[in-house]
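Removed from the display is one protein chain of the complex; every other protein chain stays in position.
Let's turn to chain A:
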Amino acid sequence: MIRYLVYFVALYVVLPFSAFVDIVTAIVFFIIIHEDERFALVFSSIAGLLFDLYYPIRLGINTLIYIVFTQSLLYLKKYLVLNPLTTFTTFIVFFLSKLAVTNIILSSPISFTQIGYAILAFFPTILVLNKINFGVWMRS
């Protein structure tokens, strides 16, 4: 339960900065990889909803995208071998696909700086969440 609380606290903490560094996606990705599938679905929908509310464009768009991509990754997860390289590669694919779909639907311009920051912030986020929840820097 404490772990779940940590995820929600982390979500609220990083949400105001998500317009510049998309750490929310990294947290959702971490939960998809390491947590229960139902919780991952619920969390991703809440994360999408909060994103929609904090950066209002049209309610439901981000929620929908997060749910679809979470479910997709949950389906593919069983085929993945967990090591830092595959985790990172999977995240890149997950993040870029989500970003592409979001930008296509919302017709918003692509910010390469934001993409760079999100990729740079991925490993620190994963390491911190691993350390807080599982006591190790990296699980394999």
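We adopt the following convention: a contact is a pair of C-beta atoms (placed from the backbone, for glycine too) under 8 Å apart; a residue touches a chain by one contact, two chains touch by 3 or more; residues count from 1.
Heads up, the rule we're going with is that contacts and distances are computed from a predicted model.
The chain not displayed here is annotated in its UniProt record as "Cell shape-determining protein MreC", chosen from "3-oxoacyl-[acyl-carrier-protein] reductase", "Cell shape-determining protein MreC", "ABC transporter ATP-binding protein" or "3-isopropylmalate dehydratase small subunit". Checked against the full complex, the candidates A:Val6, A:Ile61, A:Val101 or A:Ile119 give a single residue touching the omitted chain, namely A:Ile61. Contact with the chain that does not appear here is found for just one residue of A:Leu15, A:Ile119 or A:Met138, A:Leu15. Although one chain is not drawn, its touching partners on chain A can still be listed: residues 12, 15-16, 37-38, 41-42, 45, 48-50, 52-54, 56, 58-61, 63-64, 67-68, 71, 74-75.
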